[in-house]
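All protein chains but one are shown in place.
All chains are identified by letter, namely A and B, in their written order; residue positions are counted from 1 within each chain.
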Amino acid sequence: MAVVASPHPAVTLVPRRRRAASAFLRDRMAVIGVGLLIVIVAAALWPFGWLPHDPTWSDLDARLRPPAFLSGGSLSHPLGTDNLGRDILSRMMYGGRFSLFVALSAVAIAAAIGITAGLVAGYRGGRLDVVIMRLVDVQLAFPLLLLVIAVIAVLGTSLLVLIVVLGIPAWAHYARIVRGSTLATVSNTYVEAARALGGSEGRLITRHILPNLATPIVILTTFEIARLLLLESAVSFLGLGIQPPTPSWGTMIADGRNHLYEGWWVSTMPGLAIFVAVLAFNFVGDGLRDVLDPRLHARRGSF
Amino acid sequence: MIMVRTTVMALVVALLFGAASLAYGAPRSPRDTLVVAQGFDPRCLSPLFGTAQQDKNVSGQVVERLVQFSPDSLGFLPELAIRWEKTAPDTLRVHLRRGVRFTNGEEFNAQSAKYSLDQMLASRALAFFVSHVRAAEVVDFYTVDVKARGPVSERMILTALAMGSFQYPPQYTQQVGLLQGFCQRPIGTGPYKFVEWVKDDRVVFEANPDYWGGAPRTRRLIFRPIPEGAARVAALQAGDIDLAVAVPLDAVDRISADPNLTTHSIRGMRVFGLMLSQKWEGPLQHKKVRQTLQYAIDVDGIIRTVLKGRARRVMGQPLTPEYFGYQQDFKGVAYDPDRAKKMLAEAGFPNGFQVTFKYPSGRYPQDKEISEVIASQLLKVGIRTQQVVMEPGEFLTQLSQLGLRDMFFFGTLPPPDAHFMYTQFVCDFRYAYWCRKDFDALMARASATSDDKERLKLYREMALIFQDDPPLVNLFAASDLYATAKSVAGWRPYKDQFLYLAKVYKRE
Partner (left out) sequence: MRFLVRRFAQLIVVLVGVSIVVFGIVRLTGDPVVILLGEAATPQAVAEMRAELGLDRPIYVQYLRFVGNALRGDFGRSLRYQQSALSLFVERLPATLELTAAALLLALVVGLPVGVMAALRPQSVFDSAVRASALIGQAIPGFYLGLVAIIVFGAHYKLLPTGGRGTLAQLIMPAVTLAAYQVAIVARFARGAMLETLGEDFIRTARAKGLARLRVVVRHALRNALIPVVTILALQFGTLLSGAVVTETVFAWPGVGRLAVQAIYTRDFAVVQVTVMVTAVLFVVINLLTDALYVLLDPRIRVAE
């Protein structure tokens, strides 16, 4: 079912790494991305006690206060308050912790399963390959959101359930891409040569195959993080977000949409948080991709 | 490359052709057409299929009942019946409207009425509301007797008829199946005739020129499902629809400020409460703790802010004044968190306690929002809740399996008679999360009498038990909100949430 992309030569690791680091730093977007990520992570990990307000404290008489930069806003709630009079900035900072935790853990699960399965399928081939790829097909053919909703409707939305149910289906994407790249690499003459010379399998995989997988995996991962952040939000929209009082960006956007007329900022502010996070992950991802792929910078500027 | 180009070209051409067959242009609602938007598409257009109001609002344009609730739900109005009288303690004689035909030509008479009442009595969905009725008997061509299982008040029989006496044309119904073909293509005596139903898009009706109440002034009637509240309001602002059901409170100020729109608000009868289950070991099994909870929730605050004043507080009994059996003199208690803390300490919980709190998201308007407020208010007196938001279907499933522990937010809209409300609290009721033998005994006596005065007295005693040993915290009854274009005339909301559209028209 997969297509063999044209293989490309692996470059020895050490000089590449140094060159990559400096190339990465020359990429403005990538540097901005790293900066943003640092800010986001710091905000998300900000200690609960130091938040401007208790993110779960509801003050009904302070409902739907606009952000400070709008008329009627005040600096005590810089980004305004939500429909229950809770401080949006505090909820965004605290909620980021759970949104990112869910998205990153889910991606980690998907990557762990998917990369292993893809490597096995691509490297071993044969019947195992067929079985794994059919499982991939089943997974991909299954409409994801329906699966997620059905499972969550019954099991509820604890953090663990969310992580597992969002993460596991994504394994197939990893498996497909890793298998394709593995096949391409394994069929390379130099890998065949290394094999013929009796190099150990582990060494073969870590020295020759994995480095070639870095690029597609990095790109896919930045995609998947963005996708899962949005998927968490879509799940909330359909009525099944993270359990209150825990805030998350996705549920904040989804709950805020019922107040678009009176307080557009309630859903827009956490929406911006997701946007900035996706931006940051992708800038970093693109930057990494550009420097990891040896053929790209060799030719940079040639066109 | 050529291949790709042709593919793309083919796609473009296909789309343009598709586009040409559609008209470009915004479908504003024309003058002779009334477009109504609800949150849901109906499930089946046979009104005995279920009890969901959005279904009955659509099918009710075609299929009529013998009796309807009055606009304020305090009494009854004749629809296909013209009058009625008690002829025995267990019998209500109903005289039918003469000369009425179903739109397929079948005649409406005692025979067809008996057929329809038999369907009502056999209905699975309505059993709860009509189980006190035993049978319908033909007296003469235009008279039927409705027989109860024992002595019963006139009001109880009329309530059953207002809930379920939908009049079906017998021949057609038998031919297509009451819950099969009839779902897709209803035929009745009503002001409108069914034209087509495009699932999840629109149900179209046209005026019935021979309607016994006079042909409607609106030629076409269209029901559209628009699930998102904000989108429903936007559609009204844009002029795509004329009447929006279940308007979100968030948009009320915006609609009021719009010179082309009007809001209609009517005090609703759906009673919301916090059910306190006693099926499980825990603090909620203590009577004192349950009494305390009503001091810990700022119901007036919730009504003033989250509900924008558009709700009535429900006090001392889970009823609104429209319910038969409502006790005028019962007072609620004032929000007093300090007192609640003190009472909790006296009950043996000086440091509060932890309970599970389940609530649905999307089953009732603002259910999640209100429940979150309640949880945060309980926290202020030391009651820590583990919140569980539930998908509405799962909520209903757990409700019926007695799985909603330890407390849950719910709303209930039984027919406006304490009988139907209190039946939900007897020990052998399938969702009984509370059980008192003395309450059951009173209930049995109230069900067995045909004397409304006696019933009132018994319901008072039952309400007193609720005050002493509350199975729930009474919260509020929210108003029902509708909005129409200014041009829409001749319509008013009913407390039972039915939409009567026979006399509605659009002004110039």
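What we mean here is this: a contact is a pair of C-beta atoms (placed from the backbone, for glycine too) under 8 Å apart; a residue touches a chain by one contact, two chains touch by 3 or more.
The structure presented is a predicted model; accordingly, all values stated were derived computationally and were not measured.
A.B. asks: Which shown chains does the hidden chain touch?
C.D. replies: A, B
A.B. asks: Out of B:Q237, B:S277 or B:T484, which is the one that touches the chain we can't see?
C.D. replies: B:Q237
A.B. asks: Which candidate, B:R31, B:R83 or B:R124, sits in contact with the chain we can't see?
C.D. replies: Residue touching the chain left out of view: B:R124.
A.B. asks: Tell me which residue among A:L45, A:L70, A:V138 or A:A193 touches the hidden chain in the full complex.
C.D. replies: Per the contact definition at the top, the residue touching the missing chain is A:V138.
A.B. asks: Where the complex has a chain not shown, which of B:E85, B:D140, B:D201 or B:D253 is the residue touching it?
C.D. replies: Per the contact definition at the top, the residue touching the missing chain is B:D201.
A.B. asks: In the full complex, which bits of subunit B touch the chain not displayed? Write them out.
C.D. replies: Looking at subunit B, the ones touching the missing chain are residues 1, 3-4, 8, 11-12, 14-15, 18-19, 22-27, 43-44, 49-52, 124-129, 131, 179-180, 183-184, 198-202, 224-228, 230-231, 233-235, 237-240, 391-394, 396-397, 399-400, 412, 430-431.
A.B. asks: If the missing chain were put back, which residues of subunit A would it touch?
C.D. replies: Residues in contact with the chain left out: 1-4, 6, 27-29, 134-135, 137-138, 140-147, 149-151, 153-154, 173, 183, 219, 223, 226, 229-230, 233-234, 237-238, 250, 253-254, 257, 260-261, 264, 267, 271, 274-275, 277-279, 282-283, 286, 289-290, 293, 295-296, 298-303.
In this text, only the chains that are shown with their structure count from here on.
A.B. asks: In whole angstrom, what separates the CA-based centres of subunit A and subunit B?
C.D. replies: Their C-alpha centroids are separated by 44 Å.
A.B. asks: Under the stated contact criterion, what part of subunit A meets subunit B in this complex?
C.D. replies: Against subunit B, the touching part of subunit A is residues 56-58, 60-61, 63, 83-85, 152-154, 156-157, 239-241, 243-245, 255, 257-262.
A.B. asks: Mind listing the subunit B positions that touch subunit A in their complex?
C.D. replies: Within the complex, subunit B touches subunit A at residues 228-230, 233, 248, 250-251, 253-254, 298, 301-302, 304-306, 361-362, 366, 368-369, 372-373, 375-376, 387-394.
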